[in-house]
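First comes the structure, then the notes that go with it.
Note that one protein chain is taken out, while the other chains of the complex remain in position.
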Amino acid sequence: MWRYIAKRVAHAVFVMWLVATTVFFGLRFVPGGPVRAMLGQEATPEAVAALRAELGLDRPLPVQYIDWMTDLVVLDLGRSITSSTKVSALIAEAAPKTLSIAFIGVMLGLAIAIPAGVLGATRRNELADYAATLAAFVGISMPAFFVGILLAIVFGVWLGWLPVLGYVPISEGVVPWLEHLLLPSIAVGLPYAAGVTRMMRSSLIETLDEGYMRTALAKGVSSRTQLYKHAMQNALIPVVTIAGIQLALVLGGSVTVEIVFGIQGLGRLLVNSILERNYPVTQVTILLISGVFVFMNLLVDIVYTAIDPRIRYGGEAA
Amino acid sequence: MSADGDQAPAAGSTGKSANASTGDFADAETVLEADGLEKYFSQSDSIFDRLLGGGGKVRAVDGVDLELRTGETLAVVGESGCGKSTLGQALLNLHKPTGGAVRYRGEDITGLSGRDMRPYRAEIQMIFQDPLASLNPRQTVGEILTAPMEVHGIGDSKADRRDRARDLLERVGLEARHVDRYPQQFSGGQQQRVGIARALAVEPDVIVADEPVSALDVSVQAQILQLLEDLQAEFDLSLLFITHDLSVVRHVADRVAVMYLGEIVETAPTDALFETQHHPYSEALLSAVPRIDPDARGGRIVLEGNVPSPINPPEGCRFHTRCHRVIPPADWEADQAAFRRAFTFRNRVESGAVDPEAARRRLEAEGEPSDDDAVAAHLLETSLPGSPSDLPSATREALEEAADLLVAGDEADAVDRLASVLSSPCQDETPAVVEPDPDRTAACHRTDPDAPGSPPADD
Amino acid sequence: MATEPPVERPNRAGGRDPLLEVGGLQTQFPVERGTVEAVATADLSIEPGEIVGLVGESGSGKSVLAQSLMGMVEAPGEVVGGVVALRDSDLVREFAAAFPDAVTDVSEEDLALVRADEPAITSDAEAAATLAGPGEFVFVESRDADGDPEAGFVDVRRAPEAALQRLRGGRISMVFQDPMNSMNPTLTVGEQIAETVRLHQDVGESVSLPAELKRKIVGAAKNGEAWRRAIEMLEAVEIPEAEARADDFPHEFSGGMRQRAMIAMALSCEPDLLIADEPTTALDVTIQAQILDELTALKDAFDTSILLITHDLAVVAETCDRVNVMYAGEIVERAPADELFANPQHPYTQGLIASTPRVSNPDDEIEPIQGNVPDLIDVPYACHFAPRCPESERECFEREPDFREVGESHEAACLRRGPPGDRL
Partner (left out) sequence: MTERDADARPEADASAQPTDHPPRADGGTETSDGGVADTTFGTRRGEFGVGEVPPEYETESTVEEHRSTLERIVRTLRRDRLALAGAIFVLLFVVVAVFAPYVAPHGPEETFGLMKPPLSESVGDFDGDGQTETVTHYLGTDSFGHDLLTRIIYGARVSLLVALATVGVAFSIGTTLGIVAGYYGGWIDSVIMRYVDFQWAFPEIILGVGIIAVMGGLGVVNVVLAIGIAFIDDFARIIRGEVLSIREEEYITAARAVGMGDLRIMFKEMVPNAIAPLIVQATLMIPLAILAEAGLSFLGLGVKPTTPTWGLLISDGRQFISRAPWISVIPGLAIMLVVLAFNTLGDGLRDAFDISQSEVE
């Protein structure tokens, strides 16, 4: 098991190194050079030189690269060129909002998806199954930001139940925090739930068809115990993988949804930085989002050891 | 192992090659030959594996010498995981051998590139186990049969090749009009006929048949065996027949090679092998085959434990961990059966299967005393077959000490303690391949007059 | 033929009450092109303590027959007729108490009446089953002085799911072909055996869902009766270091060991009947030999009857007391094993034996049966073997073959066999 975990950690570190390297070179491949792009064509040579020096672009490439990597490791993320605020401060301001939306979205999504998938698989070809399947179909067909707009119209504008704009930090009370986050979270959670529901359903159907389920039947296990004791854990193994991969959907969704709800999170930061060609901020934001995604999937890999004894004991049968 | 070593003449045995009745391929020319052939599969699949070490190599085929003679049927028989299928594919260069050599009519074809190998592919063909899986589901039978001809430039035109395909179908007992059907539209037996036709399409000398009938029902299996036999006579084929089924071997093969854990342990003419076995594994394998005729049943030899992993095969003779004829050391005071029991205990301890904690838990659960002595006694009782009382006293003491060491958590010392009294030449030295009878080979210390240890007369 | 009630009923060889009596069993699968008659009327009986073989090639319906015996035919398949009578007076008493509404008393007179009406019915169970009302599946043939059931049977085919759950694993258990896929990869081997014990034996451990889930998460109590029994069972099937191996997961076992563990699980509640469906087919021959030896020994130790289903004639010949040969959904011949192989009568059995290679007499030519097993969808001809049979006459296609006496306790369903007068 430890060998397996070590492998997964090494893999995650390797991927993050590749990502950081690519982001480093990506900036340097901006057509016409990043400084020109940032300052515009009319900038004076002095201003260009000053910014190049400021960003360290005047030094040899290997030196820049090593600096970039060491800065990342010590979390010295540079300054925004438009406000000269520290990038780390901007991120610290924005990230909790986006990650809160994503977190609550995932929790809501799983809370809907697992029961819905189980329902679909156990009541196969009954009304409940058709309803769950259709809902899941519609769910994977809607972009999160559109779900957000619909929710805002219905619950914010028409019913007036929940606020549709802004964010309140959790330090000002859990209830206001949750009120502001609920609609955005549902907006990212529903498409996520749809994908996981479909996987849960098909995985459980496959599991119920396995030889060991026939064995359980043949030894007189009741149907509920068959489902929850014998089938569930096996069926969850592929679901966990999909739940990890689909986090991409949640993170991407959060970025768009927070714009719908006027929340100044990572998405707003990212879009603005791109439009303002504020590359130091863009770099770090992208890196952060990928980092969160890779880290979450590392956690998923570790969750595997808990649910798949073939990995836990000796094997690496993944 | 009956003392009678004479070969039973195989008069009129119809299931064999044309000249099988003479029972003698000893002088025939060798057509395909393996010389110390090795195929190891690497287990470490990524750079992390290499960094973290481990992985290891599966030694699927480990130093096999084998020769297939013109016109004969040579069966390679063994249980699953013994490497027989890998051997077949390595002979055809479908797995690149990692060591040793393959020769076709004396020419070295080991590890040739695709292009260099191509001419030989017209001479050596293959039939597969799963008839449906071996046929491309997206191609008609006609396409499947003409493709090899195109590759090898057989036939003048498309139409000519198609005619040949129709002929081939009839020759294997199908109808020419089936040429436009897809594999799924045939029954299992018919699919295998198509597979045979494909092998024949390039007019080969040698066919390697990997379990060609084991996926088929017995009545259909007989049809295919009969077909193979007819075709072998008609085309003068040499057949390497890979199978796990000794009953089939008896009917089709002229000679047999018995494989265990990547090695060939015995080769012999079929009838001779079924008469006497020089290797204990062959003996056990043969004794395990169920028989319809009550008169033909003998005592089954029950082998100990499971086949060891080919990643880390046992030292010396690979069969020694399970062998019922394992040789005691020269100074062993009791009989071989007693040695075998004690040796089994040693093997279990060495493989790490003995778990004192689980034993203690069980004793506690049963309300028995669970102090160290009781646990040690329990370990001896459950992991040693039979009773320790009729073992030589020195051995008994060693076993008891080893059990105590295990309970004390000192597994390494327990292993050493057991090794000090329970050694066997079978473990210490790799048996040489000897020729106990004409045209037979075996790799067992018992058949090797020069081998260490005195084979005790316990038969 | 038989217009008067048959005096000697072939299903009751030796006059003993069979443990299991299957009459007129029929299992069908609807498919697009029609109906697959996977089992088209099968009669079978198993005596206590006997190993009965059911041998046939793929497509013969032998596995579906086995599933029908346990009420676990997979949808959309359905057992559409027949009776599966399990005779066990303890069981009848237990079920009569548990399912009082499902009990029906049948008297000898009732049965005589039925037999007079329906000459085709040859077994008591089949006759009794015609008397069952809706929902009735516990048949009491006689009662003692206190009015408690004394003799009778339970019809598995009519039993509801609640009753089947008690039967499965407790009274009838099953071992499957594929040992790799028959054990749950996420439960320890010991737990899988202990679970069966808990379900069917009174070991004072709850089998409610919360209790089971708790066990799954924190592990089963290692000092409980069920776990101890699991270790004993693993020892009984000769798995060395059983107490340590009980904690292993199935993937840590080899194929042979898994099949042993499956047998341990199946026998853990000392069932009346063990159905072994191709138990050694996926195993190597040396392991097969071990398992067959163990099955025979365990049968005596656990006082169980075994129905051994296989395609391998030699396995049947070595292991079974009596053999049933099945072809295309029908049982075509039955006899004691030695008699069957010394003197096969049905043309299919003859062909099957002739096509089987043997290690012992290599000089016998092996002769294939030509052709293939028919599509079982709406077979138009009466004898399913007729198209492949070298002896078939027109009548073979037209008239259902009935069983004829062809030797000592030996019957074959072939019109061209039997006493000279009946023979075609």
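Note that the chains take the letters A, B and C in the order they are written out, and that residue 1 is the start of every chain.
Note that a residue touches a chain if its C-beta (ideal position, glycine included) is under 8 Å from a C-beta of that chain, and two chains touch if they have at least 3 such contacts.
Fair warning: this is a prediction, and the values are worked out from it, not measured in the lab.
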| item | value |
| --- | --- |
| Visible contact partners (per top-of-document touch definition) of the missing chain | A, B, C |
| Candidates A:Val35, A:Ala152 or A:Leu183 - the one touching the absent chain | A:Ala152 |
| Chain not shown, touching residues in chain C | 29-33, 36, 38, 56-64, 74-77, 176-177, 277-278, 281-284, 311, 329, 347, 350-351, 354-355, 367-377, 380-381, 386-394, 396-397, 416 |
| Where the unshown chain meets chain B, residue by residue | 46-47, 80, 89, 92, 94, 114-115, 117-118, 121-122, 125-126, 128-130, 132-139, 147-148, 151-152, 172-175, 181-182, 184-190, 193, 195, 198, 201-202, 214-217, 220, 223, 226-227, 244 |
| Touching residues (missing chain, whole complex) on chain A | 11, 14-16, 18-19, 22-23, 26-27, 29-32, 37, 137-138, 140-143, 145-146, 149-150, 152-153, 156-157, 164, 198-199, 202-203, 206, 238, 242, 247-249, 251-252, 255-256, 259-260, 267, 270-271, 274-275, 277, 279, 282, 286, 289-290, 293-294 |
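Everything below uses one rule, namely that only the chains that are shown with their structure count from here on.
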| item | value |
| --- | --- |
| Whole-Å gap between the CA centroids of chain A and chain C | 54 |
| Chain C residues touching chain B - in the complex, by the definition given at the top | 57-58, 222-224, 227-228, 231, 235, 240-247, 254, 256-257, 284-286, 288-290, 292-293, 311-315, 317-319, 338, 341, 351-353, 355-363, 365-370, 372-373 |
| In the complex, chain B residues that touch chain C | 10-15, 79-80, 187, 189, 217-223, 225-226, 244-248, 250-251, 270-271, 274, 284-297, 300, 302-303, 305-307, 348, 353-355, 358-359, 361-362, 364-366, 382-383 |
| Chain C-facing residues of chain A, complex | 210-212, 214-222, 224-225, 228-230, 233-234, 307-310, 313-315, 317 |
